[in-house]
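Questions regarding the structure given below will be posed in turn.
The complex appears here without one of its protein chains, the remainder shown in place.
The first chain written gets the first letter, and so on, giving A and B; residue counts start at 1 in each chain.
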Amino acid sequence: MKRARIRKHTRHLLTGLGLFFLASFQPLLAQQNEEGQATPVKLGLMLPYSGTYAPLGESITNGLKLAIKQNGDQLGGRPVEYVVLDSEADASKAPQNMSRLVKGDKVDVVIGPVHSGVAMGMLKVAKQTGAIMIIPNAGLGAATGQLCMPNVFRTSFSMWQDSYPMGKVAYDRGHRKVVTITWNYAGGKEDIAGFEEAFSKAGGEIVKQILVPFPETQFQPYLTDIASIKPDAVYTFFAGAGAVRFVRDYAKVGLKDSVPLLGSGFLTDGNLDAQGEAAEGILTTLHYADGLDSDVDRTFREAYGKAYERKLDTYAVQGYDAGMMLVQALDQTDGNSADRDALISALASVKLNSPRGPVTFSKAHHPIQNIYLRQVTDGRNQVIDVASRALEDPARGCRM
Amino acid sequence: MDPVFIAIQLLNGLQYGLLLFLIASGLTLIFGIMGIINLAHGAMYMIGAYLAYDLTLRTGSFWLALLLAVPIAVVLGLVIERLFLGTLYRRDHLYQVLLTFGLILVLNEAQRIIWGSDVQSVPVPASLSGNIALTGNLQYPVYRLFVAAICLLVAGGIYWIIRHTRLGIVIRAGAVNRDMVEGLGIDVRTLFTLIFSVGVGLAAFAGMLSAPMTSLYPGMGDNILITCFVIVVIGGIGSIKGAFLGSLLIGQAATFGPVLLPALASVIIYLIMAAVLIIKPRGLFA
């Protein structure tokens, strides 16, 4: 009895406080409405600007801002305001950072992240708040798979999407026994799984799967192990600094001449200058490449080169397409970002004529795109074929 | 496994272990003599690597870069010691831990401001870019052997200083009982400055030597730092001999562990440390 009474009192108190809360909230809302369409569209950028992943964060930001600048620095007739937040690539801080952007800064759309662990934390808040989120990199399958939701889009790739086509390429090039090597983290394992799926289906055999503790870059013992196995080829997923060291070590110990190195394109993307000679000849598959030779790509490359000192990489294209997606969607809603459902359906219907080729979005809000086969030639990821045309991610576990 | 490959793996482990020693020796010297845990030791390793990168670009010669970078690193250590640490010796370890924690943030950010966050690399100097054929499909880069030789030389040098010089006596005494050294009227203040600068210089030097073998990226020192902590704890704090043998042990463990016991690859060095501490809580050679 007593407890119930206390509870009743508490409820009264809480209701009272809640009313007070709402009352004080009201004038602010009214103010915003008066200004109407002139208020800027708020974009929250939750990307890494410090630490190992910082270059990716910078490239994506550059690409995004370029797209919006080319549109006259406006989205659907409204000016644009950026709220930039360093995600630190720290997953434990992801929910609170996402919450800050959504509830604190009240951004209309969140663009981020780079890192898959951070994406998990952000998705949780996206689920609870319904906030619209565009992922410009993180390739975890779950984001447009088991955890897919209407308010989440991705302009980049899934680990599966970039590695699956390589399975057939590897088999067609006569490789039958392959060693795979990657970091022991979710992204690496998903990438390897995509390759293995296609390669095994074609009839090839994975003779050994090596998982290197993340973020270890002491590759010597593993390379010696590979040399003792003598496979037909090595398939790998590494990115950034780890990729640079792996490619250089692989060449230095002489394996490159006897055992061809294959990889998903991140192995040689955005870091070719640091790899130098060692990368020449490596075959990779990715959703973007050098030498695509389309008008859109040429114009984009020129504009990007003029605007920024940073060399263009795939990450910048992913950012650019996130920007283009917003441009189209907000044009369609006449700049209305308050009606979330309308904005979501506008985003879902976007068709991009992207520098990487035509991009549409699947039911799971994942890009349907070409995956290119590329070979490193003269320090460029030269396209040599389309490994898979308009490939759609299977979106396993997505009920949407 | 084929005996040839076992031999190659032993060589891999030895080379890695020797490089680790170069970093860990500085760490254990600073621990032993000054009683300071320098969390920023890894950051100094990173600064060393970036100095080598920057000066190689500027001067066009890796050797010239080394010659210029070592004094810069030592001076940086001197400044840090005089400016910050010098005021903290009378305080609990905790304050030094925190100060160096703050230094990590500052040094990492300084790296980003000066050199940017892109991945960089340093080419192997032409004179050492050759390879030695080991098996049909495997070579050993000469530069790695060169680094191993330099590390051995440094280890020998440190051993000689500690065994055969007056400074060595003070260092040995300091590792056992710091108060006694002070009581003997030795200018501890100068000794501390010297030890810290040299210790930090060793970490930076290791970074410079590694630069052509590895890739340079923000925060590259954080991981190697933890590995070196493990080495120092295994060897016994302040013991150069312990750091040397500990480095070799961890070098081999980190080489054979992942190949023989892949499931334990990431925790193997911690397991070894836990085992050592259960048997000898003060490290193997304290």
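Here is the rule we use: a residue touches a chain if its C-beta (ideal position, glycine included) is under 8 Å from a C-beta of that chain, and two chains touch if they have at least 3 such contacts.
Heads up, the rule we're going with is that contacts and distances are computed from a predicted model.
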Open item on the list: Just to verify: the chain that's not displayed, which of "Spermidine/putrescine import ATP-binding protein PotA", "Response regulator", "NADH-quinone oxidoreductase subunit N" or "Branched-chain amino acid transport permease" does UniProt list as its protein name?
Closed with: "Branched-chain amino acid transport permease"
Task: Candidate in contact with the missing chain, chosen from B:Ala24, B:Leu76 or B:Leu103 - done: B:Leu103
TODO: Sort through A:Val110, A:Ala142 or A:Ile192 and give me the one touching the missing partner chain.
DONE: A:Ala142
Task: Options B:Ile6, B:Ala133, B:Ala149 or B:Val176, residue touching the unrepresented chain - done: B:Val176
Open item on the list: Under the stated touch rule, tell me which residues of chain A contact the chain that is not displayed.
Closed with: 3-4, 7, 14, 17-18, 20-21, 24-25, 28, 49-50, 84-86, 90-96, 99-100, 102-106, 116-117, 119-121, 124-125, 140, 142, 147, 184-187, 189, 213-214
TODO: Pick out the residues on chain B that sit against the missing chain.
DONE: 31, 35, 37, 39, 84, 87-88, 90-95, 97-99, 101-106, 108-110, 112-113, 176-179, 226, 229-230, 232-233, 237, 266-267, 270-271, 273-274, 277-278, 281-283, 286
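Note that in this section only the chains that are shown with their structure count from here on.
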Task: CA centroid of chain A to CA centroid of chain B, Å - done: 36
- [ ] Please give the residue numbers of chain B that touch chain A in the complex, ascending.
- [x] 1-2, 5, 8-9, 12-13, 15-16, 108-109, 112, 117-121, 123, 131, 133, 135-141, 213-220, 223, 254-256, 258-259, 262, 265-266
Open item on the list: So in the complex, the part of chain A that touches chain B is made up of which residues?
Closed with: 50-52, 54-55, 58, 184, 210-218, 220-225, 227-228, 230, 240-242, 244-245, 248-249, 252-255, 257-259, 270-271, 274-276, 310
